[in-house]
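Encoded as structure tokens, here's the structure I'll be asking about.
Moving on to chain A:
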Amino acid sequence: MDLLVKQVSHRYGDLDVLQNVTLDIPKGKIVCLVGPSGCGKSTLLRLIGGLEQPSSGQIVQIGDPPDACLNPLTYVFQDFALLPWRSVEGNISLVLEDHDIPGHEAQRIIADVLERTKLTDFRAALPKQLSGGMKQRVAIARALAVNPAVLLLDEPLSALDSQTRELLMDDLLALWSRQAFTAVYVTHNLHEAVRLGHVIAVLSRRPGEIKQLVELDIPLGERSPDDPALQLHQQHLWDLMREEAIAADKELVDV
Partner candidate 1 sequence: MSEPRPVKFRGGGFAPTSIKWIGPVVFIVLIGLLELGTQTGIIAPLTLPKPSDVLATFGELWRSGQLWLHLVPSLTRLLMGAALGVTTGIAIGIAIGLFSHIRAGLVPLVAAIFPIPKIALLPLFVIWFGIDEGSKYALIALGTFTPTVVATYGAVDNVDRSLIRMGQSFGLSWRSIVWKIVLPGAMPGILSGLRISLAIGIILLVAAEMLGAEHGIGAYILQAGSLYDLERLFAGVVILSLLGVTVSAVIGHLERRILRWRS
Partner candidate 2 sequence: MTTFTRRTALSLMGAAAATPLIGLPAYAKTKVRVGALRFTSHSASFVAFERGYFAEEGLDVEFKFFQAAQPMAVAIASRDADYAVTAISGGLISLADKGAAKVIGGALSEEAGTDGQKFLVSDAAYQAGATALSKLDGKSYAVTQAGSSFHYMGSKMAAKEGISLKFKPLQKVGAIIGALKSGQVDAWSIVPHIAKPLARSGKVHIIGNVADYLPDYQVTTVFTSAANAANERVKTEAFLRAFSRGAADFNAALVDKTAGDEAAEQMVKLIHKYVYASKPYEKARNSIINGAMRINEGAAMNAASIQDQIDWFKTEKLVKDHITMETLVDPSYVKAS
């Protein structure tokens, strides 16, 4: 299943947030959204996931999600959004309970996603017992449990320290290599973008429009952190964004 963002504009009252955004999200690819603070990245992600309706334009779904897919468009949030009163297992079963899944099947799914995210030993733990990185792994496991057609990740790693971030990025890459998933990945962090993105969409400052689409041809599996080619791309992205970021920063101060 592919997604197509078609000439989407969005406004909150008097505030123009997105302007005429058109973006292709092809199956099996990771599209990264980068852009200065407040340019409308999260808003765009909410529009794509159907949590909000655009003021104008359309989000189009091309093709059907696979049969086993319980929740085609599935989020992973920056703040993890785990229910603190449920165990790791309970948090995952939460999203299965509303579907008519027999108990043993649910158990199988849970065991599978826990295994894929290396959480099998933490099945019974409560969120308060977990580190930030572990919490985000639980959130990813939960997202995987519904077998999504598209994963929508809103700065999933920015609440984590840089070492943990590096480790989780490796995990995401491993997950993708094992079974390619489609994803829209919002981030501030250009390093993440060049490690994970097949396509990187650079948004201008608010009202956000697509300033440039950068495609990276290097296969995900071959991208290493200190690859000079990647660093070049990262530098290029930064050059694109620098002016915008400075302007956006000033704008915020003016508000």
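Candidate entries met the following condition: all candidates are chains of the complex that A comes from, given by their letters.
Going forward, a residue touches a chain if its C-beta (ideal position, glycine included) is under 8 Å from a C-beta of that chain, and two chains touch if they have at least 3 such contacts; residues count from 1.
Please read these numbers as outputs of a predicted model, since none were measured by experiment.
For chain A in this complex, the touching partner among the options 1 or 2 is candidate 1.
Looking at the complex, you find that chain A touches candidate 1 at residues 49, 51, 70-71, 73-75, 77, 79, 81, 83-86, 94-95, 97-98, 126-128, 142, 146.
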